[in-house]
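Structure first, commentary second.
The complex is shown incomplete by one protein chain, all other protein chains being positioned as in the whole.
== chain A ==
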Amino acid sequence: MSDWIGFFQDVVDYGPQILQGLGNTLLLWVVMTITGLLGSILVFYLTLSQHRLVCRLTDAYISFFIGTPLIVLLFLMYYGLPQWGLRLSPFTVAVIGFTFNVAAYNARYLRAAYNGLDQEELEAGRAQGFSSRQVFLLITLPQSLRLAVPGLTNQAILNLKDSSVAFLIQYTEFFAQVQELATRNFQYFKAYLMAGLVYLALVSVIVIVARQLERRLVRPIGG
């Protein structure tokens, strides 16, 4: 028991740094979730292009980022690009890397949702006189987003968990600070258990919000 009290004392002493790390984790999570979603809407729009070349390039983009480990991409930008004279901050590298990665996954969820849309509704939009862009913005996108809510919220949860990878490119997020605490007091088990519980608590909040969102957005419009 005295072990735990000592550990909590260390946590309190190191509290400001841990809180700062938690703030950095949440900042990265919010930014990449938003940029990843916006990026995915653009990628999704391009997958619906009438031009075959645009479709192929977009498919290649999605396949590349789904097929490549994120850590490779982050290391490529953070450790590789300086050899070409381009030095980016850890936060910038993390945001760019995660955005490209998350956008590819989200675009797949949106595309799968699109395949489930009633094509007659889209034809009705064109028949009413809407332009292709209006049909996309007013009909295709709202419906695809709603149908993709479960996939998109799962991705948001993954984003939070994956954000811990950013400590490998010197981004001082929550896990990096817990790591620092553990190397100071050698209480590895307790430190990583605490990190796991904090991630679980944060994910639980996201899950509760996501389920509310699903209830409000998906159920009223039915199948």
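Just so we're on the same page, a contact is a pair of C-beta atoms (placed from the backbone, for glycine too) under 8 Å apart; a residue touches a chain by one contact, two chains touch by 3 or more; residues count from 1.
The rule is simple: contacts and distances are computed from a predicted model.
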>> Just to verify: the chain that's not displayed, which of "Molybdopterin synthase subunit MoaD", "Nitrile hydratase subunit beta", "pH regulation protein F" or "Amino acid ABC transporter ATP-binding protein" does UniProt list as its protein name?
In response: "Amino acid ABC transporter ATP-binding protein"
>> Touching the hidden chain in the complete assembly: which of A:Thr35, A:Gln134 or A:Asn185 does that?
In response: A:Gln134
>> Considering the complete complex, identify which of A:Arg56, A:Arg87 or A:Arg126 is in touch with the unshown chain.
In response: A:Arg126
> Can you list where chain A touches the absent chain?
Replying inline: 118, 120-121, 123-131, 134, 138-139, 142-143, 146, 220-223
